[in-house]
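A single protein chain has been omitted from the complex, and every remaining protein chain is retained in its original position.
Chain naming follows the written order as A, B, C, D, E and F, and within any one chain the residues start at number 1.
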Amino acid sequence: MSVVVRTIARILIPVILVFGGYVILHGHLTPGGGFQGGAVAASAVALLLVAVGAPAVKKLKAPFSVLEDLGGVAFVVLGFLGIGFTFFANSLAGMGGLFGAPVPSGPNPGVLNTAGTVPLMNWAVGLKVLGGLGAVLVLFGLFGGDDDR
Amino acid sequence: MIGNVPFVACMVLVLLGLWALLFRRNLIKVVIGLKVIENGVNLYLVATGYVKGGIAPIYTYAPPDAAMVLPTPQALTLTSIVIGLATTALMLAFVVVIHRHKRTLDGCKVTELSG
Amino acid sequence: MRRVAEWATTAALAFVVFLVLSSFTGKWGVWASDELLAGAVIALLVGLATGRFAWSRGGWRLLQPHRWVLFLVYLVGPFLYAMAKANLDVAWRVITGRINPGIVRFNPGLRTDFGRTFLANSITLTPGTLTVDVDDGSGDFYVHWINVKDPSPTADEVCGPFPRWARRVAE
Amino acid sequence: MTILAILQVLVLILIVAGSVLAVWLKDLLASVIALGASSLLLALQFYLLQAPDVAIAEAGVGAALTTAIFVLAIRKTRRKEEE
Amino acid sequence: MIVALPLAAAGLALVGFILVCMVRLSIGPTAADRAVALDTINTLVVATMVLLGAAFNLVVLLDVALVYALLSYVGTLYIARYLEGGLG
Amino acid sequence: MRYWTVLAAFAVVAGCLLLGGAGMRPFGAPRLDAMDQYFNARSQAEVAANNVVTAIVFDYRGYDTLGEATVLFVAVVGVALILRRVKR
Partner (left out) sequence: MNGLIYAFLAIGTAFNALGAVALIRFPDVYTRIHGATKCTTFGSIFSILAVAVHGIVQGGAAGGTMAVRALLALVFLLLTNPTGSHALARGAHRAGIKPFRAVVDRLEEAGHRSPVTRHGSKETQ
């Protein structure tokens, strides 16, 4: 595409990634979470693919596979954290420490440091969705580029 | 006040997708029909959980003493949307490969697996 | 050295975006400390991931503060005025249906990517003009002009003072 | 309350219209554009049904990624529906 | 649960304009015309979402409008890239 | 002949779906909502999350999410297998 689209993509791709991180990070306070934030961040890959072209995303295939596996493993490990009570029990909520602050009941402005394992699982699923959808996009973009006809 | 219009609209969406599945032979059109069915089902699930006069089930900056809509259908729909994209990509990959090998997108002409 | 500067600058700008997004989390616009910490981590990761990509030739000059002041002045002054004029112009053309279109070429003499982007987007949002193509090498602008007065115009005739503003702000 | 009901019915009509176009048009690219519009308005309907989580998911997926994958697939195959 | 009626009325008017754009999307002779209609619908939907979020008096709903404002043009870019014959 | 059979089946399905949609409970008045009321009331105390939907996705119904993540993984692996570069 032309220089205009490429320059705007240069500006907007970091912004989209930060916004995806924000959506994942505040998943337990505002609408959002791992699935939505991963989809938003994968849109940055789509923008890179359309603005710069398929050769630019060639190197990204291996990192995305690693991200997807990492996210899946982290999700299962976080599920096993509460195995003393039951699988997927939220063993960190309300205990103090990491993400363990108590939350007042009823409407409140929201405290980031709450909700136990939920934010960590958000990050695991977010990385997984980013890796999976990004890998799909890269594969579609690279398929049949040079040797087709 | 508006009766069952949203539910009927969901059914119309599902029927449209079914029409595309049954009477269109182009494979990409079939995938589009599946997307339309998926949209209808997602809309149906979310409409099931709506409570008249309710607010979104989030306590951040919520007005006090307001009824909330039901959260469980939303949670189910949420995961189904992202999964729907991945499965659509899988179907389109099949379509691309079929076109590469058979030089056609007509579902009736791809006969290896029939009969 | 240059690479470290790219990473650090991108991370800092990403952190500013995060601060705007998460404002009003503490009391009256003071950010909560855990928000700041998490935002710093996210901004650092984003800076590392996109630092090489985000900067092009001449981009560093955008960091000079007087350009930001000029940009704000431009935004509320000539740009808003030109946009209002553009909309009244379109309204008149919608009602009367009187158009005389064509695609003309002119060369504003901008060299950097950011300057060309700035001018192209300004042209698209202001009266009667729409950027169709920008030549990468020579910097020629091809503009769809809804009311062609001159088939081979100069930059002043098509878009008035905008090339000067683009040179002042972004180049 | 009434204005909310009118909004919901109007957006539902628009969704159904976009889906009809997506199924009916012969040009596959136009069909994908209609599907994109339909998904956009579906996100607006989720918004009106007070489901912002689902609306963000539909926005992030339907705005960019679905259109991207469909357009890439059409690029890799052919555009017109053959009869 | 609409608390600010003028904002909701403006949102209703914008949805009405989306209906007009839908006409162009259905009759547009070329694919480029339809894509222009889609782009216009994008902008109108973002404005509608911002207005309705204020009308419902729920701050959290405005995040959806942010996502749309940021991402809606990527689809347009794909269609434009297809029209100019790119995308490998 | 085959066309008419399919069309008749489609008409039957269409009639059933439309009647079912019209005969459901009224829109906006759910009957069985004990579970959702429990989630709405207790999610702040049990999960300490403001967003009830996220609490359900990642805590109350974590198994569902695990299954969906598996489906996502399988779909991505399928795409990667189908679209691998064939050396000719």
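Assume contacts are C-beta pairs under 8 Å (C-beta built on N, C-alpha and C of every residue); 3 or more make two chains touch, one makes a residue touch a chain.
On a predicted model such as this, the values are computed, not experimentally measured, just so you know.
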item: Contact set of chain C toward the excluded chain (per top definition); value: 20-21, 23-24, 27-29, 83-84, 86-87, 90-91, 93-94, 97, 99-105, 120-121, 124-125, 128, 130-133, 135, 140, 142, 144, 146, 148, 151
item: Absent-chain interface as seen on chain A, which is shown; value: 1-2, 4-5, 8, 11-12, 109, 149
item: Interface with the undisplayed chain - residues on chain E; value: 4, 6-7, 10, 13-14, 17, 20-21, 23-24, 29-33, 35-37, 39-40, 43-44, 46-47, 50-51, 53-54, 59, 62-63, 65-66, 69-70, 72-73, 76-77, 79-85
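Note that only the chains that are shown with their structure count from here on.
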item: Both-way neighbours, i.e. chains that touch chain D and touch chain C; value: A
item: Computed distance of Cα centres, chain F from chain D, in Å; value: 18
item: Inter-chain centre distance, chain C versus chain F - centres from mean C-alpha coordinates, in Å; value: 42
item: Where chain A touches two or more other chains, by residue; value: 15, 19, 23, 29-33, 35-36, 39-40, 43, 46-47, 50, 106, 108-110, 129, 132-133, 136, 139-144
item: Numbers and ranges of chain B residues touching at least 2 other chains; value: 2, 5-6, 12, 19, 47, 49-50, 53-63, 74-75, 78-79, 81-82, 85-86, 89, 92-93, 96, 100
item: Pairs of chains, among all present, that meet the touch criterion; value: A-B, A-C, A-D, A-E, A-F, B-D, B-E, B-F, D-E, D-F
item: Sites on chain F touched by chain A in the complex; value: 44-51, 53-55, 57-59, 62-63, 65-66, 69, 72-73, 75-76, 79-80, 83, 85, 88
item: For the chain A and chain D complex, residues of the former touching the latter; value: 23, 31-33, 35-36, 39-40, 42-43, 46-47, 49-50, 133, 136-137, 140-141, 143-144, 148
item: Chain D residues within the chain B interface of the complex; value: 1-2, 5, 8-9, 12, 15-16, 19-20, 22-23, 28, 31-32, 35, 38-39, 42, 45-46, 49-54, 57-58, 61, 65-66, 69-70, 73-74, 76-78, 81-82
